[in-house]
Each structure stands twice: as structure tokens, then as C-alpha cells.
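Every protein chain but one is kept in place in this view of the complex.
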Amino acid sequence: MSHSERRLVILGVAASDSHAVANHLIAHALRGLGFEVENLGTCTPVEEFAQACEQHPEAEAVIIGSLNGHVHEDLRDLPAAREAGRITCPVIVGGNLSVGSRKDPRDLERLHDLGVDLILEDPAQLLPALDELRSDRTADRQRLPVAS
Amino acid sequence: MSHSERRLVILGVAASDSHAVANHLIAHALRGLGFEVENLGTCTPVEEFAQACEQHPEAEAVIIGSLNGHVHEDLRDLPAAREAGRITCPVIVGGNLSVGSRKDPRDLERLHDLGVDLILEDPAQLLPALDELRSDRTADRQRLPVAS
Amino acid sequence: MTKISYLPGHSGSPGADTLPPLAESVDYIGSLGKPTAARVLMDARDAGRVAIQPRCGVGGHEEMKALLRELEDQAQPDILTLTIDSHTRLKRFEQALRSLNRAPADLNGYPLVSHGYLRGRDINESVTAPLEIRHGSPDARILFDVAVASGITSFEGGGISYNLPYSKAVPLAESLAAWHDVDTVCGELAGLGLIIDRELFGTLTAVLVPPSISLAISVLEAVLAARAGVRCISVSYPQSGHLVQDVAALRAIPVLARTYLPPGVDVHAVLHEFMGVFPKKRGNAEDLIFYGALVARLGGASKLITKTYQEAFGIPDTRANVDGLRLADRANSPLLDFVKADEERVADELAWIVDEVADIVEPVLAAPDTMTAIADAFAAGRLDIPFSASRYAKSEIIPKRDAEGAIRYLSTGSLPFGDRTRRHNSDLLKGAGSTGPVIGSLLTGLTDDINYFPTLFREMKREDSE
Partner (left out) sequence: MTKISYLPGHSGSPGADTLPPLAESVDYIGSLGKPTAARVLMDARDAGRVAIQPRCGVGGHEEMKALLRELEDQAQPDILTLTIDSHTRLKRFEQALRSLNRAPADLNGYPLVSHGYLRGRDINESVTAPLEIRHGSPDARILFDVAVASGITSFEGGGISYNLPYSKAVPLAESLAAWHDVDTVCGELAGLGLIIDRELFGTLTAVLVPPSISLAISVLEAVLAARAGVRCISVSYPQSGHLVQDVAALRAIPVLARTYLPPGVDVHAVLHEFMGVFPKKRGNAEDLIFYGALVARLGGASKLITKTYQEAFGIPDTRANVDGLRLADRANSPLLDFVKADEERVADELAWIVDEVADIVEPVLAAPDTMTAIADAFAAGRLDIPFSASRYAKSEIIPKRDAEGAIRYLSTGSLPFGDRTRRHNSDLLKGAGSTGPVIGSLLTGLTDDINYFPTLFREMKREDSE
């Protein structure tokens, strides 16, 4: 990415979740790549993400981490925020996305159902994903659901 | 038991079984109690027990140890030896009486079916058992099956 | 405190609407016929063995009972745990209740407040070991009241250690006041003859926490707790992964207790098995679990909180939890008396740790009002933790593993360390291949240190080797 253009993302951890380490590191890394990162930190309800979107309509994406297994309940208000037009940019989620040590792919589907556009495993996937989302957007001028 | 009377037992380990330690110790202990012990040692087929009985018709009991789990196959010829009148005294068995670490009481029944009179867990039970068997014998002048 | 202590239950809590008076709960606990956690800890220390305790909590009531019973049946832990879900920790009782009603398996712990104290008692009665509540609540007053009413005799947390790692926007003054209330009730209970074990969460953010940070914060919380009347304090310390450092840190706990606490308080050292990024391969995870338990033994801990080989993946199943407990208990083996740490190095490390703790806590304790002093010190960075979840700590300090793996300070931020300490730390880091705080290499260095065990077991490559 050229250093002249300004790219901003909104970052945070889900409402009931206080795991901070990955959030710190992802913010660092994205800043290192030249992004402006509005980092809302841990324990961030959907309402706070929506407010940040309103403040930063240029945001390319909302990036939400969740480690504690509560992502579904924590994003419960996401459909409403979406419907109300308060969060219009793509929503990316990553982390540990259900309770328990055996994972059921249906838990990821449930996230898509809540209006999550993209589920990523590795923070290293963020840059290519953001680039792709942006080119999709410039092409279509509208948000497209992207499979994970 | 008074030191004047002579009491003899026939001791051994079953045919396929070479576990010697308990056999050594039981022989020592019975001798310490004043018994004469005809110890046939490990790996003793029914045939050898029968021969020893023929040589020692005064034997109070045949005492067979089995640790390796093969007692049923190893005593397969016991009914025949009994029927042929070659082993007339009570047969006592002890040790580890089936293969595996969970024990099924039916395996003990199978031993009684083969003509074993008494199944003991602890060598310390031998003296009282031998005393009881002898008084039963003097009383009835015949072999009685004794429940374990 | 009495007002708070009998706060009316929140909406939706099936059993908490009217909690019984404290005295009734004390009687109830007496009638249970099981030792308190404090007694179990004392007995373990006297017997020279490390008491073993799992982490465990699931949403549903019957599931929770079954889980505890199976753990007890299969692994006989000395103390059992009710781990509380993240909603309840943050007083999001409504969300906890909704998940409980809709999909209890979606909860990452047992929402005790939503279940209510009668169910708490039901759980208590179904196992023979005493229970501890483990959570992460900046304000635990309601939870504590329900716990006491449930007859539970051990309660983890503190005004700093259950705030900074567990929430974003709760001012320290608030959480310290809330925990002061909890500790005051513990004092009342002690007056009624019941000693509650209050474990302080020295683990903090768990990842690369320098021992003197963990211990300093525990000292401050312990001083506050003792002043409020707490009589049994467990100081937990998170395994760093470096044997000498960990043994020294555990052995520093009684030393610090003698220095900073009044004599009437019983203090136990507790080791939390490695709380950072766990290796993924089962054998490697198990190596780490056993190693942690051995460290607890060598450090003279009264108690060990165990992990499982599923740690890297998610909340463990019962079987894995049992296996973790059993494996850890092997380190209590009488056959391992010959295993020793290097006593000279431990003594040296211990002296440095105690000095660093003194540097950090003594200015705070010298101030007239300790709670205010704590909040101010965090605001100024004179107290600090790495990777804070909260805005109310600066996270200016930068931890770094030295060449041997011990956790040192790459930057001491605004900690009130003397030159001697600062020099010692930078000397220790000389061999660590650190190029100083250059942003890119700082991040890869940090990532390598965070992934210390997966890297040690060759599950991952070092980033800085690429």
C-alpha cells in the first residue's frame, strides 16, 4: 500500500471478553503496515463499534476479536446495528469462536447469520483480506458477503 | 498343631506357569508351621500332581498356585485325574485366576466345575483351611466340596 | 457492608432474591461436614504436599454437578472450582441468563448468580471437597454474597488483579472499594468463626508478567485484605516457565508476607500452571503440565491450579481435566524427593525479586491512603502491568525473556526502580539477542517470547529467525 493513502480500521474485542494480548499485537501490526487503527480495546459492545463507525464513516472494516467463546451472545445486537445502517462496512471476526475444545463448523455459520462478513483464523490474513474487500467495494460500490 | 503329628501337603504351580516367588514363600511358611511340603515347584502338569499323590497317599491337600491367568487350561486334566481316583485329597487353588485386570466371578465357578475344592486369596488362609478340611475329613471320612 | 451483603437479587435469578443472614450460612457450612478451603491448604502445607485444584465451569446446573462429581471421582482434587462465566464477571446478568436459558453450553462458566444460592448449595452438597469461586469480576459483591450463601469457602480476586486484566473501563477506585467490601465481610465471617480463603489473582494478564509485578500487586492487595479483616490469603503466582525464577518467586511469598503482613494472617503460595500460550501437541502440553507441578513442589506452594492438554484449543472436556489433575499430582510423588532446584541461584534470584517488589510497593504503602495511592500510581505508571485489558493501567513496561527464558524488563516504564535494578535487568538481557526497542523487532521479539513454549517444543519457528 502506498504511504500516501489513508486507510482506517476499527478494532476491538467483543463485549464480554477481556483478552487483550492479540488485540495489542494486531493493533501494533496494522499500524506497522500503515493503517490508522481506532482500537476500542477489550470488552467492547456492538453499540461502541456502531458509534465508532458513525465517527469514522471512512473505516474500511470493523475487526472484532473474541477468545472467550462468547462471540455469539456478544454480537447479538449486530443485526440490529446493521439494519439501522449504523455499521455499513464489512465486519471481520477472528479468535476462538465457541466454547469448548472441539469446534463445530456450525458455530461459524451462526456468525455469518449474525451478519459477520468474514471469519479469519490468522491475523496475517488481515492485510490480504482488507485489500480484497476494498477492491470488491470499489468495483461494486456495495458490500458483498465474502465466504471464509 | 502339635509337633509330634506329621502333616504333609503337595504344593506346586500350574503347568504353563513359571511364577516362583509365591511358591517359594508358601513352601517356606508351611514348613515353618511344621508341615512337610512336597514342593513340585513351577510348571507342574496335573499328571505330576497325580503322581505325587500316589507317592504320598497321606497328603492332606494338593495346593496349586497359578498367577499367569491360564489356570483353567492348565487344570484341564484334573477331572480325569479325579475320576481315575489318582487325586483323592482336597485340591486348593490360589493366585491370579484369570487373564485380565477385571475379574469375573464366573471364572472361579469354572474352577469349582473342574473339581477344585477350595479357592483361597491369601496364603495366610492356608493353615485354618487345612485344619478345617482335616476335621471335616475325620468327621465324614469323605471329601466334601467346600465353598470359597 | 450489610446493605450490600444482602442486596436484593437481580431480576431473573431463581434463588438469590433473599439471601440468608451470614450466621445462617456459617452454620450451614459447619453442617456440611467438609473442611474449609483454608483448612485443606493448611493440611497440605503441613503434609508437605501441593494441594491440587482444577479450573472448571460449565453453564448448566446439572452439567456442573456432573462435571464436579466426575472430577472428584476420577482425580480426587483437594479443592474444587466453580469457574464463573464472563457475562456474570462483568455483571452482565441479563446476558448470562439469556444464554443459560437458550444454550447453556454457550457459556464459558457457571453463572452462579443466575442459578442462585440454593443451587450453589446443591452443588456444594454433591461433592466432598471444598469449593473455590474463580472468576474475574471487577465488582464481585453480588457474586460473593451468593457464594457465601452457597457455603463456598474460597473466593478469588482483588481490586487490582480482577480489574485490570478483566475489564476495560472500571476505575480502580471503584473496584478497590468493591473488593474492600468483600474483604470486610470476610472479616465479619472470621468473627463468626468462618475463615474464608481469599486468593489474590497474581496471574494478572498471564502473558509475560514479570514476577515482581505479580508479587507487588499481590502484596498491595494482601495488605488491603488483611486490614479489612481477611485471615487466610492465598497469593497466586503464574508460572513463567523458568525454573529458578519460578521457584524463587514462590519462595518469596512467605518472605514478603513476613515483611508486609501482620502475623495473624495465614499466607499460602499458589502456583498457576503456565497461563500463557500453551503448546498444542498433547505430549508437549503434558510435559508443561508436569513441569509446572514440579515447580510448585520445589517452590513450596500450598496449592497448584492445573491446566489441561486441551488448553490451546478451548475449555477442556472432563476427561482432559481429569488427566491434567492426575498428571500434576504425580509431582507429589514421594519418589521424587531427589529432584532439586539449584539452591544458590534460587537464593540469588529471590533476593532480587524481593528488592524489586520493595521498590514498587514501598512508595505506595508509605502514602496515607493506600487505595488512592494505588489508583494514582497506576495513572502515573509507577504501578503497571503488561497487556492491560483496562484503560486504567498504562502498559508501558515491556517484558522480555532473557537467554535462559526468565522474564525480565526490557523497559521498566515509569516503575520506581533504582539504578541497581535497572542495570541488573539490562545485564540479564544482554545475551537475549535483543536489539533494543526498535518497533518491528520488538513485535517479533515479543511474539517469540509469547510463543515461548510452542517454540521450545518446535511447534513453531521463531519469528526472528526468518
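Each chain gets a letter, A, B and C, in the order it is written, and its residues are counted from 1.
Just so we're on the same page, a contact is a pair of C-beta atoms (placed from the backbone, for glycine too) under 8 Å apart; a residue touches a chain by one contact, two chains touch by 3 or more.
Keep in mind that what you see is a predicted model, and the values were worked out from it rather than measured.
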Visible contact partners (per top-of-document touch definition) of the missing chain: B, C
Residue touching the undisplayed chain, where the options are C:69, C:280 or C:326: C:326
Residue, one of B:8, B:29, B:80 or B:127, that touches the chain absent here: B:29
For subunit C, the residues touching the chain missing from this view: 243, 283, 286-288, 290-291, 294, 326-327, 329-330, 333-336, 338-339, 341-342, 456-457
Subunit B, residues in touch with the chain not shown (by the definition above): 15-21, 24-25, 28-29, 32, 41-44, 68-70, 72-73, 76, 96, 98-103
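Definition applied: only the chains that are shown with their structure count from here on.
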Arrangement of touching chains [line / ring / star / complete / other]: other
Chains linked by the largest number of contacting C-beta pairs: A-C
Mean-CA-position distance for subunit C and subunit B (Å): 61
Distance from subunit B to subunit A - Cα centre to Cα centre, in angstrom: 78
